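Take a look at this one; I'll ask things after.
Every protein chain of the complex appears in place save one, which is left out.
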Amino acid sequence: MSQSSKNISTVAPDLRSRIGNVEFKNPVLVASGTFGYGAEAKDYCDIEQLGGIVTKSVSWKPRVGNHPHRIVETPSGMLNSIGLANVGVHTFVKEKLPYLAKFDTKIIANIAASSMEEYRDVLELIEQNAVENLAGYEINVSCPNVKDGGLSFGTSVERTEELTALLRQSTDRLLIIKLTPNVTSVAPFAQACERAGADAISLINTVVGMAVDIYNREPRLSTVTGGVSGPAVKPIALAKVYDARKASAIPIIGIGGIITAEDAVEFLIVGSSVIQVGTANFVHPDAGVRVAKGLEEFLRAQGIAHVTELVNSLKVRAELKAAGW
Amino acid sequence: MSQSSKNISTVAPDLRSRIGNVEFKNPVLVASGTFGYGAEAKDYCDIEQLGGIVTKSVSWKPRVGNHPHRIVETPSGMLNSIGLANVGVHTFVKEKLPYLAKFDTKIIANIAASSMEEYRDVLELIEQNAVENLAGYEINVSCPNVKDGGLSFGTSVERTEELTALLRQSTDRLLIIKLTPNVTSVAPFAQACERAGADAISLINTVVGMAVDIYNREPRLSTVTGGVSGPAVKPIALAKVYDARKASAIPIIGIGGIITAEDAVEFLIVGSSVIQVGTANFVHPDAGVRVAKGLEEFLRAQGIAHVTELVNSLKVRAELKAAGW
Amino acid sequence: MTPEDSQMLSRVTRRREIAPGLVTLRFLNPKVAHTTVAGQFVNVLPKVGFLDPMLRRPFSVYNIDGDEAEIIIQAHGRGTNILTETREGDMLDVLGPLGNPWNTASGDFKTAVLLIGGVGVASMQLLTRTLVSSDVPVQTFYGARSKTLFALDGLTNLHLSTDDGSEGFHGSNIALLRSQLEEGSIASPKLFVCGPTGMMRAAKALAAEFKIPCELSLETEMACGIGICQGCPVVTDDETFNTTGKRFRLVCMEGPSFAAERIVI
Partner (left out) sequence: MTPEDSQMLSRVTRRREIAPGLVTLRFLNPKVAHTTVAGQFVNVLPKVGFLDPMLRRPFSVYNIDGDEAEIIIQAHGRGTNILTETREGDMLDVLGPLGNPWNTASGDFKTAVLLIGGVGVASMQLLTRTLVSSDVPVQTFYGARSKTLFALDGLTNLHLSTDDGSEGFHGSNIALLRSQLEEGSIASPKLFVCGPTGMMRAAKALAAEFKIPCELSLETEMACGIGICQGCPVVTDDETFNTTGKRFRLVCMEGPSFAAERIVI
């Protein structure tokens, strides 16, 4: 339990992180659906201090999203049922992507769709309109809040693999599959994504949950169930990352309840190459920058030269490994 | 959002609740593993004001449980990896059950085992030594913290059904199957339990999670992963109850993060016949009594005569039902 | 504005309890104090350093004075209960000002009629100040459950009403206003409305009936307050955005005040 006694370095620690052939200036990205398309938060957050921005899921056509109520606070977390409200890929490539191109940070375009073809068409349209800092795509097969939002892919290993293989043909940029935690084990999904040529997986999207208005005896979300996010799900997310890490060598993007640099370090140690900050942005729009700065301080205090030294550094005793933990 | 304007009754509301042919004086039970065998908490809690006590899981032989560390606090919740530490069924029937027989409340004996035969043998030994207030059995097929603790049953619909059918032959008392939330959907499990003749299902056991000591880069629990409980999991538990409720007519015992009477009411509305209070007992050993009292106040304030009026009273708009929510 | 100064820890310099559960908190925040226009709001953390409750809560800016701003809080749930117990010297984490001001420049009215229900008074003091300083006549119809619940500072030309008859007109401020509109005693009015949903709905109907412009300041549950969560929409009928024929507008970005005729309430 004692703090590392390594020498405290005066050299700035190196935060650069890598997935495939893409280098991020630090391992802290902001999560899809929690940072808009960048413009919304720029008055509150110095975007260029982020490792990257994952944009709100876009589909082929614009979507207005679900009827209110869309959010409910829960203990140390929140439920949402936004329903993939988005401007559609045409507006995305015409307005949002060019705007994002101005910032010195990496952009990952998150895509949600209801068929193989739609996923491919959206990806290809973005690919045709790619800007220089577009690092790649995150494929949302895990939104619990729309009935045609991909979760039918996300809960089937076969369809996940097929979709990954299909999209792999359309881009040389990063192809990241964002998995749902709402399955018995994420291990076969991680393996399927690796087989089909994905560059990474993201874990986790939100956990299915609900809340009840006890006075009206109605669900508090218009769609009955929604997705839980925030600190409440952090232990669950870490276990999912661990499950995937044991089963596959594919790079992992850790997500779920990250508020502080210490939270981020947990995800890195368990095996994430980079992490994403989601719900925390709603509380502090500069949450990602806070995490990145905190990470730098942590590395300095612990005498760690490169953030990559943390990645996948979890020590698990041999007898536990042998016993299957 | 407005409070019910029904007349505030001066007659005491009726809290009696029922599963099968067993009547509980109120719908508030304490959950297995969070109240010992009754004796431990009796100085802090007026046990006879509880609807019932579900005892710590017992197995055939005593188990010492997992090596420390066994618990970690998490945001609005905790992780545990107790590892089914228990006195074994022989001590249970010799010492614990006779002690519990003295209280005017229902007892449900929770059983954990690693084989069909062990489950049956434990149940039959208790059956042979049954006391009058023994209402039945809760079968733990969902402990995530021991490798042979039943989760191999709990994640297989077939084995759950087979086990339920087997145990059904050995008792006419309540047979309750305690399901894990760590599956893609609990619906087929609920259906399997119903088919095989269970009287009820309990939902949820803990959610798999983990936490990392970032200074030592070690898991904070000795078994790496453990189970998350407490308010953090309440929205997840409610969604699981809803999932089971839609799929089956079997009575449900709602569990997960219940701290207040309002939490309990959410579970009743979604479709639980009775509920269990778990982690809250660690904070307030009389948490169950607080919930039962709060429930009575709630019913009175809302002018509800019988607590059973709340059960399964969730109003879901027809178009949502049609769309599969 | 730089990203740093739009969210700041602000020391509470004064706490006043107007009635049980109705409290004003004044805090040092030059940015909010100097840049807020009537109708804007701030998003405040219930308790600094705690993860539960986790989300900020929105409050209209009630008053500004030098480098200090003030909010008025009605305790009605977990977060507001905690906030009303804030003590002088404590820190508030304040994000803002957010949202858009009341539209006082629409030119389609001569008299501003402020229609207030309960803690809907929160943005009305600054609105009064703005209107008075531009020499716009103001009439204020302010209803509360009981006379102890009025927060009258900085309001003008008051017509009070209470549900329990303890002060002013015994009944709703809608009924009171209706009688004056029927008399035609208010020259070319525009309604500026904030209060409970029922009152807003009635105000919308009243405005339609008398064909007068009406602006509603709406409240919805908010996570971020800055347009990134998409959690706070109201339903409008003003455009066919896609096949559903519905359009949602974000209260935090496009509101909180909207022209009443377009809002489905």
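Chains: A, B and C, in written order; residue numbering restarts at 1 for each.
The rule we apply is simple: a contact is a pair of C-beta atoms (placed from the backbone, for glycine too) under 8 Å apart; a residue touches a chain by one contact, two chains touch by 3 or more.
All figures in this text were calculated on a predicted structure; none of them were measured in a lab.
S.K.: Would you mind spotting which of B:H67, B:K102 or B:R195 touches the chain that isn't drawn?
M.R.: If we include the chain that is not displayed, B:H67 is the one touching it.
S.K.: Would you indicate which residue among B:P231, B:P251 or B:G271 is in contact with the undisplayed chain?
M.R.: If we include the chain that is not displayed, B:P231 is the one touching it.
S.K.: Among B:H90, B:K246 or B:H284, which residue is in touch with the absent chain?
M.R.: Among B:H90, B:K246 or B:H284, only B:H284 touches the chain that is not shown.
S.K.: Residue by residue, what part of subunit B touches the chain that was omitted?
M.R.: Residues 33-36, 40-46, 56, 61-65, 67-73, 75-78, 80, 82, 85, 230-231, 259, 279, 281-286, 289 of subunit B touch the chain absent from view.
S.K.: Which positions on subunit C touch the chain that was left off?
M.R.: 47, 49-52, 82
S.K.: When the complex is taken as a whole, what residues of subunit A touch the one chain not shown?
M.R.: Output for subunit A: 75-76, 231.
The rule we apply is simple: only the chains that are shown with their structure count from here on.
S.K.: So, what's the distance in Å between the C-alpha centres of subunit C and subunit B?
M.R.: Centres of subunit B and subunit C (C-alpha means) sit 45 Å apart.
S.K.: Which whole number of Å gives the spacing of the CA centres of subunit A and subunit B?
M.R.: It comes to 33 Å between the two C-alpha centres.
S.K.: Hey, what residues on subunit A touch two or more of the other chains?
M.R.: Where subunit A meets two or more other chains at a single residue, that happens at 75-77, 230-231.
S.K.: By residue number and range, which residues of subunit C touch two or more other chains?
M.R.: In subunit C, the residues touching two or more other chains are 51-52.
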